[in-house]
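In this view, the complex is presented without one of its protein chains, the others remaining in place.
Up next, chain A:
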Amino acid sequence: MSDDNFYRPYGTDSTLSGCTCGQHASQQAHDAGAESARMARGQDAEALSRDFVEAAAIRALFPNDNARRRFLKAVGIGAAMAAINSLLPIQAMQAMAEDKPGALEKKNLKIGFIPINCATPLIMADPLGLYKAQGLNVTLQKTAGWALVRDNMLNGELDASHFLAPMPLTISLGLGSNAQPMRVASIQNTNGQAITLALKHKDNRDPRNWKGFKFAIPFEFSMHNFLLRYYLAEHGLDPDRDVQLRVTPPAEMIANLRAGNIDGFLGPDPFNQRAVYDEIGFIHILSKEIWDGHPCCSFGTSQKFIEENPNTFAALYRAILNAAATARDPANRTMIAQTISTPNYLNQPEIVIRQGLTGRFADGLGVVQDDPRRSDFDPMPWYSMATWMLTQLKRWGYIKGDMDFNGIAEQVFLMTDARRQMHELDMREASAEPLSGYKAFSVMGRPFDPTQPKAYLDGFAIKRA
């Protein structure tokens, strides 16, 4: 025993019960020390960002401060922290909020695509070096069909993929597959589809006379299916009773049109133009005449991937948004057509792809048409687009029962993230109106109010539900 003990238990002027931790002379000194440590932490931007996210998450969990205090007292701080951490991915949220460049969790990525014009942004990011610029090493995997895209995303073979815009919704809901949360990071393309009919129908352009027609669509959960059904129904045809809709891969749409097995299709470019080029069909209408600015395909990944690789996801986001900006500029379209027509990507004649992208095209009836808005690549994932898709899923009986359309839309379409990434990239679209994300639009002249999906559904004469 000696008298050099740190706490000086044998000193006559020392206090052994000075403060709660025992390291300070008095409770006041203890509080001052804790406060100065807290302030020092407040100076550190990264730590502050992490603390803010955590506090905000806890505040969201316990909106009432008294309830929070009672909970903490009841279970103890350590147990409470462990319990909350197991519920909320706080670390992932903190990393997402910081969003600092570098520190990529995963550099080698496999991204799936279907060889159609819609995939332009995610393809172009490769030859333009936009993935590389973000430190990503991306392998673009040409995939044989939408069902395979779905399966390879579900089993994790692909890290992210080109989707049909409704697919992340239906996969998240478990329609046609196991439910797994999928997210839409951005819309790949807007417009750019068409209704193509066999040449023998060139004098039969009124849909009211199309009873008994056979149409091909690329997938059940596609905008193609919804738009074609909508178009037919607006002309008084019941798409389930008066015509036949067949799910057919695009290349086979051409073969079937040639063989006379189908009368037409609502399909993706370049296959509409390909039918014209091969002199077997003509373009009846562009899909923009049904809904100008409609989404078609999306770029997305699973919620799991986002949580596990927040920095990689952000880097990927930036690459895709930059590519979309390049693709939107009409001046780049000819260059894009040359690049994506190569065997490694779409493997199609360049002139066919160019017509779809520039909007100056042969319509198959001997006229050169000019419509610069034939295809566009607006990346903003508006919530209202998702709401509309859900109304159509309900309308045609794919969804049974009631559900909160807008709640699902906000879960699956990552519009807030898109805006934040656009803001980081100094894109003016970042603050595109309306800020709520519920952009109103009209489809074939019928206005869609995203806040009233039920009323919208009730307005249709032809529907299943």
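Going forward, a contact is a pair of C-beta atoms (placed from the backbone, for glycine too) under 8 Å apart; a residue touches a chain by one contact, two chains touch by 3 or more; residues count from 1.
FYI, contacts and distances are computed from a predicted model.
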item: Protein name (UniProt record) of the chain left out of view, among "Formate dehydrogenase iron-sulfur subunit", "Nitrate/nitrite transport system permease protein", "Chemotaxis protein CheA" or "ATP synthase subunit a"; value: "Nitrate/nitrite transport system permease protein"
item: Selected from A:Phe163, A:Phe215, A:Phe265 or A:Tyr345 as touching the chain missing from the view; value: A:Tyr345
item: Among A:Ser49, A:Gln91 or A:Asn152, the residue in touch with the chain that has been omitted; value: A:Asn152
item: Candidate in contact with the missing chain, chosen from A:Val276, A:Ala409 or A:Met422; value: A:Val276
item: Touch list for chain A against the chain that is not drawn; value: 115, 139-145, 148, 151-152, 154-157, 249-251, 254-255, 274, 276-279, 342-345, 347-351, 355, 360-362, 366-368
